[in-house]
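Beneath this line is the structure, given in structure tokens, with notes to follow.
Omission of a single protein chain aside, the complex is shown with its protein chains in their original locations.
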Amino acid sequence: MAVPPPKLLERALQQPVVLVLKDGRSIAGRLLGFDEHMNLALDGAEETSNGTTRRFGRMVVRGSNVVAIHAPSAGGKSP
Amino acid sequence: MAVPPPKLLERALQQPVVLVLKDGRSIAGRLLGFDEHMNLALDGAEETSNGTTRRFGRMVVRGSNVVAIHAPSAGGKSP
Amino acid sequence: MAVPPPKLLERALQQPVVLVLKDGRSIAGRLLGFDEHMNLALDGAEETSNGTTRRFGRMVVRGSNVVAIHAPSAGGKSP
Amino acid sequence: MAVPPPKLLERALQQPVVLVLKDGRSIAGRLLGFDEHMNLALDGAEETSNGTTRRFGRMVVRGSNVVAIHAPSAGGKSP
Amino acid sequence: MAVPPPKLLERALQQPVVLVLKDGRSIAGRLLGFDEHMNLALDGAEETSNGTTRRFGRMVVRGSNVVAIHAPSAGGKSP
Amino acid sequence: MAVPPPKLLERALQQPVVLVLKDGRSIAGRLLGFDEHMNLALDGAEETSNGTTRRFGRMVVRGSNVVAIHAPSAGGKSP
Partner (left out) sequence: MAVPPPKLLERALQQPVVLVLKDGRSIAGRLLGFDEHMNLALDGAEETSNGTTRRFGRMVVRGSNVVAIHAPSAGGKSP
């Protein structure tokens, strides 16, 4: 059975995810929501680079800047 | 319960937000409104860089240039 | 009450605005009109850089090149 | 009264216009027509740079490459 | 009377055209057809640069790569 | 008989695929699903470069970053 991207993101709701952006940055946070453009809403968002962590709290990331979304804990058993 | 990006932006209306643009600039202001392309209307917009602040007042930012919107005070309790 | 971007632009009609383009240029003029792609029509358009002013008169700017629109005098009282 | 971009272009039909393209080139010609993507059809198109003029005659320019359209003689009286 | 871009391209069917692409290359050929994205089908396509000619025969060029289409012989009398 | 891209991807479901991204990276994984924008959901995703393997687990890759999808084992007999 196929698991289309929106379904995988749905399973990742309220879970920790890591966004990889086009400019190379990675932003970690809890996934609050998303839409069909892959715009994403995060809570507790933070960016760690060179040992420094910047905390952003709630934020919206525009989908057009997103390369990938790592959702290690999305879904219980393997689909 | 999911909080899709438009819902988070709705909660940020009239609140201070910070836009991060593709060219690396950050613009702070009060969020007046937005649309489905993530075009944004701000009041009291200003940009601070290298200790200098430029004040823009009311402005519209085209969504295609937006990387992220920080909305630290969006929504009362944690969703 | 929210003021979506098109509404703010509507208030700026016939008013002086400054467009910031992706290539870094700024163009000032009177806003004649706009559409849903944020294509813009200006009258009395001019660009000032390095102390030199180039006058363009009437022009259309394609929305895809627009980063932001400064509309300092849009709307009477603060929304 | 607002003059949306298509209306300004309509007034510029059969008039001389100058297109500014994303690659920095400027092309002058008589505006034959346009569509909703801002694709443009020109007659008598030519490009002048460094004192040399290249004549293209009839051409279509794809809207996605257009930054701006100068239409100095569009419309009779000031709108 | 306006001649929108698709109409000018229609007049150029079966005629020699020159495509200018975003990467700076020019490709000459006979225009076989086009669609609303300005995707183009050519016959007898060839590219000349530095005195060398590469012959491609039939090809499709995706519209998103096209800057301009020179159609010197499109249409009989001047529109 | 034609095999349109979605059909080939359908045959690759649950199979190992390799994605080539615009930034030059290759990501291998099992294809969980896809949508009409060619957004892709992978399981067991990993990236190997310079002899080092990074393991991502479940991830979504936004279609706009995808150049190609290698699906060596898609479909049984040659179509």
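When the chains are written out, they are named A, B, C, D, E and F in that same order, and each has its own residue count from 1.
We adopt the following convention: contacts are C-beta pairs under 8 Å (C-beta built on N, C-alpha and C of every residue); 3 or more make two chains touch, one makes a residue touch a chain.
On a predicted model such as this, the values are computed, not experimentally measured, just so you know.
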Check: What subunit E residues would touch the chain not displayed?
Finding: 10, 13, 21, 23, 27, 32-35, 39-41, 43, 56-62, 64-65
Notebook entry, point to check: Which subunit F residues touch the hidden chain?
Noted result: 2-9, 22, 38, 63-64, 66-72, 74-75, 78-79
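By definition in this document, only the chains that are shown with their structure count from here on.
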Check: Shared interface numbers for subunit A and subunit F above half of all numbers used, same, or below, different?
Finding: different
Notebook entry, point to check: Hey, how far is the Cα centre of subunit B from the one of subunit E, in Å?
Noted result: 43
Notebook entry, point to check: Between subunit E and subunit F, what is the gap in Å from one C-alpha centre to the other?
Noted result: 35
Margin query: Give me the residue numbers in subunit D that touch at least two other chains, ranges are fine.
Written below: 64
Notebook entry, point to check: In graph terms, with chains as vertices and touches as edges, which category applies: line, ring, star, complete, or other?
Noted result: line
Check: Using the touch rule from the top of the page, what pairs of chains touch, sorted by label?
Finding: A-B, A-F, B-C, C-D, D-E
